[in-house]
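What follows is part of the complex, with its chains left where they were.
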Amino acid sequence: SNVDDTSPLTISAASSLTDVLSEIADEYERENNESIEINFSSSGKIAQQIIRGAPVDVFLSADQRWMNKIEEQNLILKNSRHNIVGNQLVLIVPKHNRSNVHVEDLKFKDGKIAIGDPDSVPAGTYTQQALKKIQLWEEMHGRTVFTSNVRQVLAYVESENVHYGFIYASDAKISDRVRIAEYIDKDLHKPIVYPAAVIDNKKNQKRAEKFLTYLQSERAQQIFHKYGFQEVINTR
Amino acid sequence: MMHSPFWLSLKISTIATLIVFILGIILARIISRKIFPGKSLIESILLLPLVLPPTVIGFGLLYIFGQKGWIGSLLMDWFGIRIVFSWIGAVLAAIVVSFPLMYQSATAAFSNYDQNIENAALTMGASKVKVFFTISLPLAWPGLLAGLVLTFARALGEFGATLMIAGYIPGVTETLPLAIYFAVESGHMKEAKIWVLVLLILGLSSILWLNWWTRRNMLTTSKE
Amino acid sequence: MLKANFSKQLDRFPLNVNINLGNEIAVLSGPSGSGKTTTLNCIAGLQHPDDGFIQLGGNVLFKGKQKPAPVQNRKVGYVFQNYALFPHMTVKKNIEYGAKDASLTSQLIDAVGIDHLMNKYPAQISGGEKQRVALARALATQPNLLLLDEPFSSLDHQTKVQCQQELVRLHKLWKIPILLVTHDRHEAESLGHRILHIEKGVLKEDK
């Protein structure tokens, strides 16, 4: 049975999507006379919440891993999983650091490097992959500080407690006190995508699927782009 | 308006504080006056929520009070109450994290006055309930007030467990600490600063008010 | 009518009490540390004997291994040796706490001479004043038995006489047993219908 009722549609989304998704949801609500509630948290926390039966209709994860976990437990509606949007890894430095910095140079330069914890923060995972690929990961040992989220990387760089940080292009837009020194080559790591899926909770499924489709629409993608996200080629 | 982080935080902390205050006093009073084996152990266990990071507590709450948790499913089936993703979850989180503060303060408070004064009241025919409200409670008041203030402040500042069990749903479970966190997270520093200011002012004025109110209503107890 | 026959092991000697008290004033005296306060506490229910019984009128207050009657049901007025005033209440509130009758209360306040202290807290009055408040407070409850632990020890002669007279007056009115601890021989002789003596826990009647 698939009962669509009038309760608000509940979206759970990775917190790095806070601003962009709020805007998209606003528009969607206006255009479709819908009522949407979004729960923001880290992808891992959301996955746990869903596993424990939180009333979630749509899950937008910051990486494939937690979506896989949900899918393994048969918690998502078949065939509803799509990659919505992508992102790019960047190297940031404090605003007033005007010198040219490339990732490859890091081994010759002093200073700490802030990275999301590779085990738990998606941006950190991709950073680790990239740095390993160019044989820098081991060298960086002792200079890296792991963080629990991207915002923390920004705070360290902003306050100049570290000299370099790796985050997403969309995150760099948050702060006007850091500067993107370099966009990291996309071939150095697995593709950065935000997968989404309808949660199989026997409720609101049609409405959820409709919203998911909207996320892939031209209009929604425009908004994503405005916030620094990128299109994904392969949506499945 | 009533869903603004300000009112939500005030509502949640007030409800949680009342519950913790009453519960803490009752438990402290019962346990502190009894002597039984394992008492120290029980008292220490009651303090454990303080040792765990709030996120971990949130995790535990999610397991127990989630839709699939044993209490959570009972509450849902029997009363239709949903804890997860609702402000009730935030109240629950605040209760759990602040309870140890109240319990510890109350225990110290009840052990800190001359118990012969309670005996005197009993000889005058006062029931145990009357003695509790007219003698024990006022005499323990400085310590209880200390606990009350700690509890309210802690409830107001609760973040980690709340995020886990109540989620961050703007307009529904967006308490001041969550609003601050997500404003910072999204780089809205001005907004964050405003919310921090609001939180500080709310905290400060509540504490001042609590102190003032109880001083006016409870006592001019100079010590003997 | 108070009947008490009990024993209790104290630190250095056993306490053995055997009292049979009609509606009279009995004075209890004895050396410091001989067990006077302990005896009173046992009757009031603040401490418990090891064995024996205590009976007031028809009520059994204590009997062997039975559950003792709760303090608050014993109707025993008690002036504590250290007063035990409620520090967070004014003198007025202290006296009204267990008071039964407003006109008796105001008359008591007059008789022991503390009407000017009504709005003060215990910490704000002198030692003798505290003692009189404790006396008025106990009397105001109109008990079935009065226990007075050196109730006049901190009073000057004139105030003492005044308080003693009030006690005697109320005793005539109420006709209840009164057990009064004092070290003052003159007081013992002038007030006591009977004089009991206790020494190292052994209670005897002076004849």
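Labels A, B and C are assigned to the chains in the order they are written; within every chain, residues are numbered from 1.
Assume a contact is a pair of C-beta atoms (placed from the backbone, for glycine too) under 8 Å apart; a residue touches a chain by one contact, two chains touch by 3 or more.
Predicted, not measured: the structure shown is a model, and the values here were computed from it.
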**Message:** Just one copy per chain kind is placed; express the composition of the whole complex as a label formula, please.
**Reply:** A x1, B x2, C x2
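The rule we apply is simple: only the chains that are shown with their structure count from here on.
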**Prompt:** Counting in whole Å, what is the centre-to-centre distance of subunit A and subunit C, each centre being its mean C-alpha position?
**Reply:** 79
**Whole-Å gap between the CA centroids of subunit B and subunit C** = 44
**subunit A, residues touching no fewer than two other chains** = none
**Asked** Residues of subunit C touching subunit B in their complex?
**Response** 44-46, 70-78, 80, 82, 84-88, 97-98, 121-124, 137-138, 141
**Request:** Would you pull the subunit B residues touching subunit A in the complex into a rising list?
**Result:** 59, 62-63, 66-69, 72-73, 82, 84-85, 163-164, 167-172, 182, 184-187
**Message:** With touch defined as at the start, can you tell me which subunit A residues reach subunit B in the complex?
**Reply:** 10, 12, 15, 18-19, 22, 37-41, 45, 48-49, 52-55, 149, 151, 154, 173-175
